[in-house]
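Of the protein chains in this complex, one is absent; all others appear in place.
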Amino acid sequence: MDVNEGAADPYGEDAWSIRLDHVFSDVFEREVRVFTVGSGTAANAISIACATPPWGAVLCHREAHIECDEGGAPEFYSGGAKLVLLDGEAARVTPEALREGVGRSARSIHAVTPSVLSVSQATERGAVYTREQLAALCDLARAAGLSVHVDGARFANAVAALGCSPAEISWRAGVDLLSLGATKNGALAAEAIVCFDARFAEEIARRRKRGGHLLCKGRYAAAQLLAYVEDGLWLRLATRANALAARLGEAAGPMLSVPVETNQVFIKPGVEGLARLRAAGVRYYDWGREGTGEVRLVVSWNQDERDVDAMCALLASLGGAGR
Amino acid sequence: MDVNEGAADPYGEDAWSIRLDHVFSDVFEREVRVFTVGSGTAANAISIACATPPWGAVLCHREAHIECDEGGAPEFYSGGAKLVLLDGEAARVTPEALREGVGRSARSIHAVTPSVLSVSQATERGAVYTREQLAALCDLARAAGLSVHVDGARFANAVAALGCSPAEISWRAGVDLLSLGATKNGALAAEAIVCFDARFAEEIARRRKRGGHLLCKGRYAAAQLLAYVEDGLWLRLATRANALAARLGEAAGPMLSVPVETNQVFIKPGVEGLARLRAAGVRYYDWGREGTGEVRLVVSWNQDERDVDAMCALLASLGGAGR
Amino acid sequence: MDVNEGAADPYGEDAWSIRLDHVFSDVFEREVRVFTVGSGTAANAISIACATPPWGAVLCHREAHIECDEGGAPEFYSGGAKLVLLDGEAARVTPEALREGVGRSARSIHAVTPSVLSVSQATERGAVYTREQLAALCDLARAAGLSVHVDGARFANAVAALGCSPAEISWRAGVDLLSLGATKNGALAAEAIVCFDARFAEEIARRRKRGGHLLCKGRYAAAQLLAYVEDGLWLRLATRANALAARLGEAAGPMLSVPVETNQVFIKPGVEGLARLRAAGVRYYDWGREGTGEVRLVVSWNQDERDVDAMCALLASLGGAGR
Partner (left out) sequence: MDVNEGAADPYGEDAWSIRLDHVFSDVFEREVRVFTVGSGTAANAISIACATPPWGAVLCHREAHIECDEGGAPEFYSGGAKLVLLDGEAARVTPEALREGVGRSARSIHAVTPSVLSVSQATERGAVYTREQLAALCDLARAAGLSVHVDGARFANAVAALGCSPAEISWRAGVDLLSLGATKNGALAAEAIVCFDARFAEEIARRRKRGGHLLCKGRYAAAQLLAYVEDGLWLRLATRANALAARLGEAAGPMLSVPVETNQVFIKPGVEGLARLRAAGVRYYDWGREGTGEVRLVVSWNQDERDVDAMCALLASLGGAGR
């Protein structure tokens, strides 16, 4: 409500927007540039477009959000770069897969040029990269001439899960660009592109404008991001959601299909089990193809604990671990 | 605040977003589809991209916002369409200019294909197209095989100035796509693409997603647009701003460089006059090239009348019409 | 040399270019439109761009030329469409793989839209689709709302191998667009986009111009294509090359890694065997990743039979089938 008082300069020249760089530089323990956008898709696509030429390859996991859920936004913003898909458990890219992917597209003028590695932290399966895992990937990427982008739509949950500093799993590990999500963790509509490599900053600004993501009244987005990080709110919300998810994971017992590391819980009650969930009033959509019998439960930043209790009971009744 | 209560389905499936089509269909007296985006640049660029192939020409005024102020967004979204620039007083496209522009680029396989006319209502110089003027342009456009887009960043001010219905200066005149602005007239960050031709709807949805403008929590944008139009707020705000601008126009007297029709006032106090304005505490930037001695005054949707009184006095002191 | 006499109208208005549609309509037993371009990459990318929106998916085999060897041209021409990769032996797409691929990307506004199936005839592994196999794929594609493109860089070899008419494995099977190669089968630099669906023709013409592939002196390319098909030269050359390749296949015996169906022969003599080939003066590059011990032998349209004899002897000495 504060930010709604009075007038302010437009297009990022207001006091809130101006503070963003400073506040995020504190959070990340080094000078960074921050650019607000309205969606994770925009944050990812703009970041990636700055790190690959149109004839480049973006290496990412087969289940990455940028591959599966952004309607081709990375291809659009980059002018037609190709996403080269990598394997790995729990949507986590492995060093072997990265090596293979680089080799796959690096042969000649006839192939696309490997240009950027994009990993999700936490992953689309709720897993996290440890600091060491991430640094190892970044080292490999660097050696192959790639920049590194992190899709951090759920970055807060990863930081909370790892108990590390934001710096440790970003620039200190070798990350160049971070899409830092806030919307899935409490904001109305605000995501940040955090730029650790100054050479990308001007291009991000230009691509953001050109994509229609430079807002006239930028203070409303900036205020959300400031409130999000300034007193640690982001990590408190994420820690709580992670903890509730852990309870769901325990309750799911043998139905659990991926170990719970953050606030996403993947269970496989089977087609029949799912029908019983639905009968009990649970709304869901099939994870992946229909008929796999798997669903994803995501604990919201403001989830009522009683919801979790109720779901735990339901899971127990389906053959989970009981309570 | 209401919209912030509880949870809602994401990506436009919430109750507010779902009501948008219905409410705007009432406002426009026919069935329309409405797509929210976060900026006028996005609304314009997505609309235009749906109405031209990449090898097409977008005909617009030389001073159009899409040409001068969107960082190349129309070219980006359209995949490289060309803006063909037309002349006309007060940033208003004339029928002659339109005819000439169509002729200029319609010759052969070697030229780009004239595909869409985009006009601003109100224009970048605060002028409006009457219903008849707009219909005449639309007829010409239609005859030449063009679709018609209206950049309505200040559409409310035009409707208020003309005292007509929204329908009269949109689809009834022959308009296919309208970027309906709300942000400059009170909203936080919400613009609407109003689609009068159903064949564009699916493509708008795809391009919005791909541009990163489909919001997860769409209700916050939808609520702004609903509040904006549901009880006529948009026209009350615009009417008031127009009236205050008219007072400024009178006070400017001979310094006025364009007749005042909406809430924008262009004055030419000369370089010296501008220096005196600045000395009096007025912040401004040169309109057009530096040294022209011209500036634009825009009356805000919530402008304090005392601001206007003070500016009128200042203008009088600079040789305006007195009070 | 004939075509070099005198002057002619430019940009496809010469007598040779004008005859193209007529001559190819005869070859394909129905009215077609033909567009010459200078490379197979251009033929493929322009065709595909006409059959997918920028937010579309192009389904193709994992080893397809459009995926592996065109430097991202399909993504460039289409404005960022995504290639969705399918599996299948000998670089042949299977119906199961096609079904799976369509399912993979057809879910929602968040995914890309399956738009076109592109298959290579012959495939990148020298295999052919029978008329029935191709028709089955086309039926599946059609049912899923996809257009069908054939990369026919080696189409002549496929026609020769199948002993069918060009019509049978193109439009009669359900193909909409064919890249018909001539360069690999004797031409200097000429490929044809054969358009079976008139609704694509105008767009092909525009995209060809825009890509810089509309030649001022089109007669030189047209003359190559006319000479290629008018008296059956293309099939005589392909038949001969296929036959010589069959001899190589026999000589390779157990080293053969893919059955020989056209003029490409894949052998796997192992790393050591390859070293011996090299020592014997054979120039080659590793097929796929280095160290696989596999190479591709392609019989040229004008290959000297003595070359083939010599290579057969070499293969026998490496443990092939002998003669």
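Going by the order they are written in, the chains are A, B and C; count residues from 1 in each one.
By definition in this document, a contact is a pair of C-beta atoms (placed from the backbone, for glycine too) under 8 Å apart; a residue touches a chain by one contact, two chains touch by 3 or more.
As the structure is a prediction and not an experimental result, all values here were calculated from the model.
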So one chain is hidden, and I want to know which residue out of B:14, B:70, B:191 or B:294 touches that hidden chain in the complete assembly. B:70
Would you indicate which residue among C:184, C:247 or C:268 is in contact with the undisplayed chain? C:184
Contact with the hidden chain, among A:33, A:210 or A:268, goes to A:210
Missing-partner contacts on subunit C, residue numbers: 4, 7, 37-43, 45-46, 70-73, 76, 183-184, 188-189, 206, 209-217, 220-221, 300
Positions on subunit A where the hidden chain makes contact: 11, 53-55, 79, 109-110, 113, 203, 205-207, 209-210, 214
Quickly run down the residues of subunit B that touch the omitted chain. 54-55, 68-72, 75-76, 78-83, 85, 103-104, 109-112, 289
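The rule is short, and it goes like this: only the chains that are shown with their structure count from here on.
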Please work out the Cα centroid separation of subunit B and subunit C, and write it as a whole number of Å. 49
Per the centroid of Cα atoms for each chain, what is the distance between subunit A and subunit C, given in Å? 40
Interchain centroid distance [CA atoms averaged], subunit A/subunit B, Å: 35
Interface hub residues of subunit C, defined as touching at least two other chains: 54-55, 79, 109-110
